[in-house]
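Here the complex is missing a single protein chain, while all its other protein chains stay put.
Here the chain labels run A, B and C in written order, and each chain numbers its own residues starting at 1.
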Amino acid sequence: MDFPQFLQQLINGLSLGAIYALIAIGYTMVYGIIGMINFAHGEIYMIGAYIGLITITAIGTMFGCPAWLLIVSALAMAILVTCCYGWAVERFAYRPLRGSPRLVPLISAIGMSIFLQNYIAVLQTTRDLSVPELITGHLFSFTMDGFNVSMSNSRALILIVTIALMATVTIYIRSTRMGRACRACSQDIRMAGLLGIDVNKVISFTFIVGAFLAAVGGVLIGLSINKINPFIGFVAGIKAFTAAVIGGIGSIPGAMLGGALLGLIETFASAFLPTEYKDIVAFSLLILILLIRPSGLLGRPEVEKV
Amino acid sequence: MITADETILTSARENRPTMLSVHNLQMRFGGLSAVDGINFHVKEKEIFAIIGPNGAGKTTVFNCISGFYKPSKGEIVYGGNDIAGQPSHKLARKGIVRTFQNVRLFRNMTVVENLLVAQHAQLNTNLLSGLFNTSRYRVSEQAALSRATFWLNKVRLRDVANREAGNLSYGQQRRLEIARCMITHPKLLLLDEPAAGLNPQETVALDVLIRDLRETCGVTILLIEHDMRLVMEISDCILVMEYGQPIAEGTPEEVKNNPRVIQAYLGAADE
Amino acid sequence: MKAFIFKAAAFFCGLLATTMTFAQTTQTIKMAVPTALTGPVAQYGDMHRAGVRLAVEQVNEAGGILGKKIELVELDDACEPKQSPAVANKVVNDGIKFVLGHLCSGAFKPAAQIYNENDVLMVTSTATTDELSTYGYKLFFRTIGKDGQQGPAAGEYIVKKAKPKKLAIIHDKQTYGQGVATQVRKTVESLGMKPTIFEAINRGDTDYSAMITKMKQEGIDFVYYGGYHPELIVLLKQAKDLALNATWMGPEGAAVPDVKGESAEGLLVTLPPDFSKEPTNAKITEAFKAKNQDPSGAFMMTSYAAVQVLTDAIKGANSEDPFKVADYLHHNKFKTVLGEIEFTPQGDWSTARFDIFVWHKDATKTLAP
Partner (left out) sequence: MRGETGMHVVVKDAVIAALVTALLTIPLIGLRLNVESTGLVLRTEMFWPLTAILVVFFGRLILPFIRRPTLPVKIPTEKIIPKIAEYRKVWLGALLVFAVTLPFTPPGGSMLTGLTMAMIYMLLALGLNIVVGYAGLLDLGHAAFYAIGAYTYALLNQYYGLSFWQALPLAGIAAGFFGIVLGFPVLRLRGDYLAIVTLGFGEIVRLLLNNWDSLTGGPDGITNISKPTLFGWEITRRARGEGETLWQFLGVDFVNTYQLIALYFIGLLLVVVAVIVIDRLSKMPVGRAWEALREDEIACRSLGLSPTMIKLTAFSLGSMFAGFAGAFYAAYLGSVTPDSFAFIESAIILSIVVLGGMGSQRGVLLAALTLTLLPEFARDFAEYRMLIFGLVMVLMMIWRPQGLWPASRRRVELPTS
């Protein structure tokens, strides 16, 4: 495997990693703040994809408008509606369980994940729906000693948007008042409440930001892969969750690093080994990292006080 | 009420056999050394107290002795060999048992079950004999239950035997924790601020209980406590610590009048 | 001990007889249609049901068979091997003797064992995996070619007509996909061409760029994909994105209206001959069009033929006993929309053949040169 192929696989790995990172940040923020694995987050990403497709189909049929307008309106609608769903899931499935033992919200999350999958399956049929190819063409496509290295526009868009969104969220968390409140809650949510931080608002905000990113992910990934069905959220969810854990659950840059790492490992695994083993490699890596460094690469190691 | 062997108590402290001796114990967390250069010996059937302001490193010493921390440097000699760094469940089986600053009971299990679990090491835990309820198994269970009843009577918790440990009052929980330690036939009992949060009558009852444990069960007691009246009254020897360093050691009388101790506790009069 | 068991068993049996009442004589002939009403390949289920429904409607209009109307019982196994045994048990419990299905090879295998053990006659018009006819089931029939026929047709076309420099064969690791891909590999290797890559992908995956780059690196210029259309659509799109200029070929599982757009242009597909173009079937093609169903769909005509064959056999054998009907099926020729059908002892359609078609971006197809 000489350099051009390596370069191409690197691009493939990073663009796949961007997809995982975009969803992983939802897991990391929720776990960081209230220490809960939000199993339904994959479904929020799927709902984003469906809203995008519905908007495109609705506007597309009404009057032939240019592709970029379709994409922008799909993104806007998806963000608006998915954030509502993110808020609603937290408000109705998780808030009543705030004080209960750790396992109870987990089961509620698994239940919500199954509910949302079938909610969409019943309403929008379980069929595979094909998303129209709105983003076509290549960002760059050059041949280097006989091998064509290229990156499609849709993949490039995902990479750029992911980096941009990650940067904004990190800056927002680091510099704004709400960001400080989030960090306070992740250190000690009970004390944050005592000091006058409206904990419910912070938690809702976390879910809404997670939903915002998942919606963007849903629309862009839908446009890039052109196929959605009610169950894409589940597989992507587990992979994104793996990325969040590898990077160090609870740390936002960790989600980015974990996503990129998982994308690269899966890509090079299927480049060298037969493709069907790439998932086994991904999960084995997850277990290995957790055994050596449970808090992940960038996570804060939890000191166990006697 | 002193029934213990008379000679042990009154003979000079030096020639009594040592139960535990600590040689320049040091414990560092990253850059910070919580405990540095600690040396002391605890004699058999003695009540040895460690006192000092908050953050002096008392509980860290406890954690090193009971195997929860691996000391950075230094030796802990017990029963003839160095036990520094051995896991706490092995040390417990060798007879070193401890209570905790904030009571650690099995909250959702009943009081009796707490006492039965503590005897796990002595029980017949063979799976098959338990499954087929063999006579050997029934005998060992009955013995465990009668020992538990003995200790329930001793710490006056008999009437709440079937209540969940989490629903007991604070004083009751403290007594249950001590009973749970004693039921494992320890040689060395580490009490981490047993009187914390107790009202005066409960502290007096605790005083009587600790003396009774030493006399009747012949157990050596290592104590961390802030209640000076209890410490001065009950302990045979006291070690005073500040910022992880030892600043005084001796009988309650010597320690009470030691200027450095007074200064550490009451702060120097500002010249 | 034996005596006690005997008494206990007898008691249970008495209890059994009193509670289990069965209505033996029913005025209709029930036929089960286990197919995919839900799940990713539900589109094949639609074609399967459309063919069966039209045929049964026309038979019932013409007075049904043996004086009884045919009643269809449609069941959903979503093409999952996990669900099909439960569906098969339900069919057997309801006392249904004839089954038109199952749809997918993977789901059919466990169910076929249950049908065979409980004397239920099976006629599938969609499952093409060879294994089904290797178990020696006497009540198994097929009105569609099997991979053993589809594979060689594709293999010969690749070696003789397409003559690629470097060939890659990939499949979706499911019974159907892996089966047909292995058949193509056997044929191609027997004709002296060794595929450079023979690999599987995970069903439900969404990113194949790594594998496509590997193919580019090996200089692959022809790819045969064994599997259903959902994964193929994504593969074609990503192959175009990464500029892998290779012709693609797929089995009849890939020939679905959903496969369209730029990347689908020039896709080669093996399909049963397009019987909707046959002049004799004009009346039936019109009937499909009247229900705005596309008559040239992969399983429309084969499912129609399955009902034809079954109803003719029941009339011929003049009984509803599966063994008599099976015996009739084994020893007679049947005139159907697929032309004349004759069954091998294992229940395969002996003279089934597959043609090669070129798929276009508007989901139409023309016979390949």
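Throughout what follows, contacts are C-beta pairs under 8 Å (C-beta built on N, C-alpha and C of every residue); 3 or more make two chains touch, one makes a residue touch a chain.
The structure presented is a predicted model; accordingly, all values stated were derived computationally and were not measured.
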| item | value |
| --- | --- |
| Touch partners, limited to displayed chains, of the chain removed from view | A, B, C |
| Among C:71, C:294, C:320 or C:355, residue touching the chain not depicted | C:294 |
| Candidate in contact with the missing chain, chosen from B:54, B:135 or B:162 | B:162 |
| Candidates A:10, A:54, A:76 or A:297 - the one touching the absent chain | A:54 |
| Positions on chain A contacted by the hidden chain, ascending | 31, 35, 37, 47, 50-51, 53-55, 57-58, 61, 77, 80-81, 84-85, 87-88, 92-93, 96-97, 99-108, 110-125, 127, 129-130, 238, 241-242, 245, 249, 276-277, 279-280, 283-284, 286-287, 290-291, 294, 304, 306 |
| Those residues of chain C which, in the complete complex, touch the missing chain | 5, 9-10, 12-13, 15-16, 19-20, 22, 38, 43, 76, 80-82, 85-86, 89-90, 92-93, 106, 109-110, 113-114, 117-118, 131, 135, 173-175, 178, 200, 257-258, 260, 292-294 |
| On chain B, residues whose C-beta touches the chain left out of the figure | 66-68, 87-89, 92-93, 97-98, 100, 104-110, 112-113, 116-118, 120-121, 123-125, 127, 130-131, 133, 137, 142, 145-146, 148-150, 152, 158, 161-164, 167, 180-181, 184 |
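The definition used in the following text is that only the chains that are shown with their structure count from here on.
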| item | value |
| --- | --- |
| Core chain by centroid distance, with centroids computed from Cα atoms only | A |
| From chain C, the most remote chain by mean C-alpha position | B |
| Whole-Å gap between the CA centroids of chain A and chain B | 51 |
| Chain B and chain C: spacing of chain centres that average the CA atoms, whole Å | 75 |
| Touching two or more other chains - residues of chain A | none |
| Touching two or more other chains - residue numbers and ranges from chain C | none |
| Of all residues in chain C, those that touch chain A in their complex | 38-40, 42-43, 170, 173, 199-202, 204-211, 213-214, 216-217, 230, 233-234, 237, 241-243, 258, 261-262 |
| Chain C partner contacts - residues on chain A that touch it in the complex | 1, 5, 8-9, 12-13, 15-16, 19, 121, 125-128, 130, 133, 138, 141, 147-148, 150, 152, 154-155, 221, 225-227, 229, 231-232, 235-236, 266-271, 274-276, 278-279 |
